[in-house]
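Could you have a look at this structure, given as structure tokens, before my questions?
Every protein chain but one is kept in place in this view of the complex.
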Amino acid sequence: MGRPVAIIGSGQTYHGRRFDVTYPELVKEAVDALFEKTGISPDDIEGVVSGTMPSMMEGVALTHFYFAEVLRSVGKPIMKTETCGSTGISLAFTGYYWVASGMADLVLVVGSEKMNEGDSQATMTTVVEPFYQRYFIAGAPGVFSMQCQEWSTRFGIPEEKVREAATRITIDHHNDAFDNPYAHIKKRLTPEEVNNARIITYPIRLWDVCPNSDGACAMIFASEEMVKKYGLKPAWVKGVGYSGEEYWFGDSEKAIWQCAIDAAKQAYNMAGITNPRKELDVAEVYNPFTYQEMLYYECFGFCDFGEACDLVLKGVFSREGELPCDPSGGTLCTNPIGATGLNRVAEAALQVTGQAGDHQIPGAKLSLAHAMGGVDQYNGVMILGSKK
Amino acid sequence: MTNRVGIVEVAMTSGAETKDYFLDQVFKISKEVLDKSGITRDDVGTVISASSDVFHGGMSCANSYYWDAGAAFLKNGSRQDGESLFAFIYAVMRILTGNYDTALVLGVCKGSENPENDVLTHFFTDPFYQRQMGLNETIAAALQKREYMDRFGITEEQCAGVVVKNLKNALGNPYAHVKKKVDLDEVLASEVVMDPLKSMECAPKSEGIIAMVLAKEELAKKLTDKPVWFKGYGSSIDGFYLGDRDLLEGELPNAAKRAYDAAGIKDPRKEIDVAEVCEPYAFQEMLWCEDLGFCGRGEGGKLLESGATAADGDIPVNPSGGVLAMNPYVSRGLYRLAEGFLQIRGQAGERQLDKQVNTALAHSTHGFAGQCHAVAIIGS
Partner (left out) sequence: MKKDFYTVSNVIRLPHKYAAGPTFTRFYNGLEEGKIYGTSCPSCKKTFVPARSFCPGCCANLDEWVEVSQEGEVVSWTYTDREFFGMPGKPPVVLALIRLDGTDCDFLHLIGGIDQDDLEKVKSSIKRGTRVRARWNDEKKGHMLDIKCFEPVS
């Protein structure tokens, strides 16, 4: 489908509370890192895709105006993609389609977020319309807590087991984060600390939730010709999938989550994957909440429905397991929302090109990147491979 | 990729502000365009929309709200922020890859739920400098107009002439928001908003929900006897701070050149039969006409006075009435394209041009004094 497209480089910023820089300066950090690493000249870029979360979160509207210079886009064609929390992966799709369509050979894609300048949960309530649901939604955790409850009761998973598995996930990822130089929260946690942490929205506790991070991620999508020209290690785009559901939370089931299932299916079909757990070497699943990560394992066909907790406790998805998930620490440790999905793609690309450093999964050849957005509304999946 | 992409059908709301419920409007227009195209929701491959949170009644993640109303339930889709021609070209790209046979393109902006446009454009500014000085799009346009008059001798009468021409054209457009016959004196006597801009030289704030069905070549031919083909596209963005730019030497020539090269156009004045140009401020139509190569630098005023851009001129500009007659900020690019589509098909009703229309240009701009431009060329 379309021309072959590869990611030939990425740049990330350090994450955290970045009050040391303005927003454009933060974006510049990621873009400069990318050009420095790849040696590609910004002049050779034919198009730029920019994206963030909505204006209300940014405190600046239509941020591509504000970032024009640091994106190196002045005088160039530009696109501005935004799909709520899934913005990052939607940015990657835009870069992919731009090159795959033949309309450009070298496209720069940049996602960014400065979450700490605004009130992220206050802005989240404006995702919800003012006629009905705005009065009831307690920011993002409220929605995801309800989804977690729906999932665990739907499959009769005992509360203690869900807790135990979630605790394992958060301890592992916060350990993994030490091996990722760009991760925000790095911490050695004990089960007691996690289990006794304060409740955010029941059953979700503090360490089940991602942080607010400031950061940016930049990436280059290239045609086959450009892959040859620059001689950089390519991560080929093997499959793309995205799906969205109804606006109203409550209109459809979120345990057997159709848009997540569909997004993965589209991407697997394109990539020719029939047994994801076996064929994939590593997955960067968007995990803003511990519980959700397990739900995704099931929706993406890594295991059967209701089975994820058991497998997590057996270590199937940990760093040395059969299908390592989020060796970067994932969204749980680093969440600059408008960039988070793109970080997942960048990490998946680093893995299949053997450039992930201390968190490299040895010999990884096929990886999955994922992001989610809206009020539990969107999911997007991209499959990357070391071979065309 | 040699496959062509065709526009099959268009449906749109009028620009007049209404108290209709937003989701009903989106649903109605999406359904209407599918019905007209003779396809069902199941046949839709992908849905690409354009909307902007800041122009979206205070709702964040704008496309979340209208996703299912816009026929996208369990579809693969995406959204472009700020400019609806971006959504059009993204849909074209998706079809060109062969991943999809059809695409639904939406432009969504319900002006009636928004504050005044300039309350919102004020948030394009950086918080440290331009915001503290109160900058918004009208102030930027006023500064640009002053330079245009000072440097190229453009007159107030010429600027007012654009308003008279476009509002006259709008009288024949059932979708237009402002329908009023005006003369030069009325425009010249209208209240000063931001000197040298007067109120009638500034576009209104309008409703604008628009949907378009695109299809790959073979399918487009099957679905309609009169497909209109995508020929070329270009966009370009200028620097951020107003004071860093030459406000009269912007990025539109760059965007236009890309579109012309793709469409194989060498002499735009001769080869383009109709142009729909985004002119939220009257003088900009003349400046953009220069940038698009319809006349030389500084000759936009003369071009207008010659009657060349009137409905019966050799290069009619804005037969729909343009943005001065209807201004749904984000959707206005797609509305320009829709008018070109109707003119090529001979379906523009009362305002149908009295000549064969084979090639149309749709231009859109967003940002201060034209920071970002997009140009699309379509043809029979």
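In this document, chain identifiers A and B correspond to the written order of the chains, with residue numbering beginning at 1 in each.
Simple rule for what comes next: a contact is a pair of C-beta atoms (placed from the backbone, for glycine too) under 8 Å apart; a residue touches a chain by one contact, two chains touch by 3 or more.
Predicted, not measured: the structure shown is a model, and the values here were computed from it.
Among B:Arg79, B:Arg94, B:His122 or B:Arg345, the one in contact with the hidden chain is B:His122. Here the missing chain is touched by one residue of B:Lys28, B:Arg41 or B:Arg146, and it is B:Arg146. For the chain left out of this panel, the touching residue among A:Gly59, A:Gly102, A:Gly315 or A:Gly354 is A:Gly59. By the touch rule set out above, chain B reaches the unshown chain at residues 19-21, 58, 115-116, 118-119, 122, 127-136, 138-139, 142-144, 146-147, 150, 192-197, 239-244, 247.
Those residues of chain A that touch the chain absent from the view are 18-25, 28, 32, 42, 56, 59, 69-70, 72, 74, 114, 117-119, 122-123, 126, 130-131, 134.
Note that only the chains that are shown with their structure count from here on.
The touching residues of chain A, counted against chain B in their complex, run 1-3, 22, 24, 51, 53-57, 59-62, 64-69, 73-84, 90, 93-94, 97-98, 100-103, 123-124, 126-127, 129-130, 240-247, 258-259, 262-263, 266, 373-375, 377-378. Residues 1, 23, 52-54, 58-69, 72-83, 86, 89-90, 92-94, 96-99, 120-121, 123-128, 233-240, 251, 254-255, 258, 366-368, 371-372 of chain B touch chain A in their complex.
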